[in-house]
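Not every chain is included here, but those present sit where they belong.
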Amino acid sequence: MRGAIPCNETNLDDWNSEGFPYLCELLFTRGALDVSLCPLIMKKGRPGLLLRVITDPAHGLELKHTILSETTALGVRFHREERMTLAREAIMVSSPWGDILAKKVLGPQGEVIYPEYEACRKIAEAHKIPLAMVYRAVSRAEERKEP
Amino acid sequence: MRGAIPCNETNLDDWNSEGFPYLCELLFTRGALDVSLCPLIMKKGRPGLLLRVITDPAHGLELKHTILSETTALGVRFHREERMTLAREAIMVSSPWGDILAKKVLGPQGEVIYPEYEACRKIAEAHKIPLAMVYRAVSRAEERKEP
């Protein structure tokens, strides 16, 4: 699966970054594919952050406006990136605590099953067991053949 | 306000850090005063993370167990830190969108009003306006005298 997607970036050095979790959710709601912040040192020794937002091409403009409204950025830079992605599929795997949602990915060397964070987290909370224990169980699990 | 509090630390280099948001909530529920992760380079060039958990002294042991259950840490280091903290108070400030919870802090140079993230976030979501706009409004607001 391939396709060119916009990558938007801006350097922030005067932003109250407490707003990042909210910004992040807004961006995903409005079509972002990936959001990240990276720590920087900027001019005059100011600590800063590089905000990168990979977008669905259809929502590029709305996401730029979101960045410019929610942060102190005065501009957004962007370029296109090509992409190669693996085929993936939602599956159910069995666990001592019942079936759990996971994802099956077709990698270059065969299928791999990865836990889904939110699904594991719900099990951990409900059963008051470590999340790490749920992850380990999913890694050991077989895909449930019959739904 | 002063008092010695334990600071627990562990270096993690083989942890699936996807579990950090969950760990963080667990730790606060169980008495943590502050939690942070700091990026590291560890032996053999492994990327790692320094987890630091400042605790209420009464919950030190339970929090160490949480760290040891939820991460791949094989140990926790800890030392005591003294603390100086400012007096603070929850207040209401008026805004174009109604009264908003904020905090008033008595600093060395007088009182300062700081926005409360969660309170501002709710306003931003309810009114579909930038969080930054709510923050700016709170910064400009007067404390509401009459409750």
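Going in written order, the chains are labelled A and B, and every chain counts its residues from 1.
The working rule: a residue touches a chain if its C-beta (ideal position, glycine included) is under 8 Å from a C-beta of that chain, and two chains touch if they have at least 3 such contacts.
On a predicted model such as this, the values are computed, not experimentally measured, just so you know.
The complex is a homo-oligomer: every protein chain shares one sequence, and counting across the whole structure file gives 6 copies, of which 2 are shown.
One rule holds for everything that comes next: only the chains that are shown with their structure count from here on.
Each chain gets one centre point, the mean of its Cα atoms, and the points for subunit A and subunit B are 23 Å apart.
Subunit A meets subunit B in the complex at residues 16, 18-19, 22-23, 39, 69-72, 117, 121, 124, 130-133, 135.
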